[in-house]
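What follows is an incomplete set of chains from the complex, kept in their original frame.
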Amino acid sequence: MKTFNDLADFSNEEIQDLISLANRLDKRPEPNALKGKVLSLLFLSPSLRTLASFQAAMTRLGGGSFVISPDMSIHGLETRPGIVMDGAAAEHIREAVPVIASYGDAIGIRAFAERKNLEHDMADTDFHALTSLIDTPYINMESAMGHPCQNLADWKTLDDYDIPAHGGKFVLSWAYHPMALPLAVPSSTLYTAARRGMDVTVLRPEGFELPQPIMEKSREAAAAAGGSVRETDDRCEAMDGAHVIYAKSWSSTKHYGDRIADQKLRNDLDDWCVDDTWFDNALDDCRFMHCLPVRRGVVVSEPVLDGPRSIVIHEARNRMLAQMAVLHQMLGGQS
Amino acid sequence: MKTFNDLADFSNEEIQDLISLANRLDKRPEPNALKGKVLSLLFLSPSLRTLASFQAAMTRLGGGSFVISPDMSIHGLETRPGIVMDGAAAEHIREAVPVIASYGDAIGIRAFAERKNLEHDMADTDFHALTSLIDTPYINMESAMGHPCQNLADWKTLDDYDIPAHGGKFVLSWAYHPMALPLAVPSSTLYTAARRGMDVTVLRPEGFELPQPIMEKSREAAAAAGGSVRETDDRCEAMDGAHVIYAKSWSSTKHYGDRIADQKLRNDLDDWCVDDTWFDNALDDCRFMHCLPVRRGVVVSEPVLDGPRSIVIHEARNRMLAQMAVLHQMLGGQS
């Protein structure tokens, strides 16, 4: 495995192999697997879970990692091409990225969406600009549109809780949040559930439709796997018989990059907080998932988040295990 | 060992076993002991020695660690229970702590006292709120009232310098400092010296008495071990025949949480700086200890700190060795 950038690059069998490997490494640790191997971790956007889980993953496999993040006492990284660097930034990513990559056997890169132009972000332009600078193996630690480590962890979580791939009803719901958030998690989560063959409902208020190309790609994936994708703004209809609700806030796509219009639209939507009433016609053991961090009392009510439906801690731990599997395949050489 | 939170949870034999183990690991390294094991390090308060010594300890035993600290580019951690998170903080400790813990085989947590209400802090309420969120093994890296890693290192330091457990005279002295500091180190140090069976004198100006429950607990421990605890504000009397003086500044307990009153009280006490005159009637080889960081010329004079009495660097190195012993017992599985 040379890159881990998008679940779309892998067959369902390959995904299941990664999950089996994650389960095996959880049960039977391999502290010599990546002895002396180094993972470079480059964060151009903030992180807690990703930072911690990747470092832990490398240690558990016998290797190590180092972290470069924007809050470190480095000199400021310039990202704009063709610029005369006479301002504050002392180093350009065109040197920084290949150099950082050259110290590792693989590099993980995080760079959130710029969120000015939807087409620009949909093409993951900024992330590709970074990865085009290197030829080392790399892992997408969240780009404008992708978050494959989260996706793989979520797939494993659905398996762990025996949520059926075929006939399982997966609700991806928009939720209120005071700020406009990226599309990476909702877009790639939709695609992941579709690829798993589930019946997926995107529940969102008007103005927060996911981009059409994402909907299309997911519909095709679902059809191929025996599932389906639909969307609605009707909570009751969406939750009917649901096995799992995956809550996440995201930017308005109608007003993408227009902060004020987005804010205006979301201001009236603060009742989109997942609470017990949402589960009235869901399955009795309908689960609650979220990629974290999550705002209590805003995105989800405390009783739901602290109750038996919530599997968010298990889901977060799966990040580490999923990444161990990826790293093992990428750097281990023999699987 | 499931938790390392308070020396009171261990017998003197168990403490001596930990110190023997620390000595053994210093002489005969075991770089495979914790192969592939991960220690999560969560700092909600700043650190230098603890951060460095825990990371070094895990590496020496063949494992690794990762650090989450408040100055990292994370989203702000909310600690208040039952809050609607519509402000700056994007994540609550109720998720962050269990998630961070789930990536490690054990977690070290540091959270200083809030220093508003003495009873609240005496009960270590905030620290217990954190540890109640997890069921992984944990280590107290300094809470409102506890600093067991420092205590174990100090016990070892007293042993290393052949300061007698029985009949050894230990002076715990308040010292001047421009700011009101926590009670964790003085309280737990008093108890530690008492548990070791020493004759302990708490030397402090009026208004800086240590809390009565701490004094009581320490008196009982001293009595059981053949030692004693007394307090005074008379420097000369306190230092008479002393084997060791342990200097530390702390908040006024009389005005706990009242910054202005505390400041007013301490303003006149800047002659509480340990200098050579303090040692006039101490033993010739009376030692000077401090947990560091220490303010030169404020808490202690340069000649004392740089002179032969001072064993603070040795004491600080013992932090690493003491923690190696704790980690070895906690994660090694076979002691």
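As written, the chains take the letters A and B, and residue 1 is the first residue of each chain.
Methods note: contacts are C-beta pairs under 8 Å (C-beta built on N, C-alpha and C of every residue); 3 or more make two chains touch, one makes a residue touch a chain.
This is a predicted model, so every value here is computed, not measured.
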Copy number for the full complex, please, knowing 2 are shown in place.
3
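Operating definition for what follows: only the chains that are shown with their structure count from here on.
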Chain centre separation in whole Å, for chain B relative to chain A (CA means):
40
Seen from chain A, its contact residues with chain B in the complex are 29-32, 43, 46-49, 51-53, 55-56, 58-62, 64, 69-71, 178, 292-298, 302, 305-306, 312-313, 316-317, 320
For chain B, which residues are in contact with chain A within the complex?
35-38, 40, 63-66, 68, 71-75, 78, 82-86, 90-92, 94-96, 98-100, 102-104
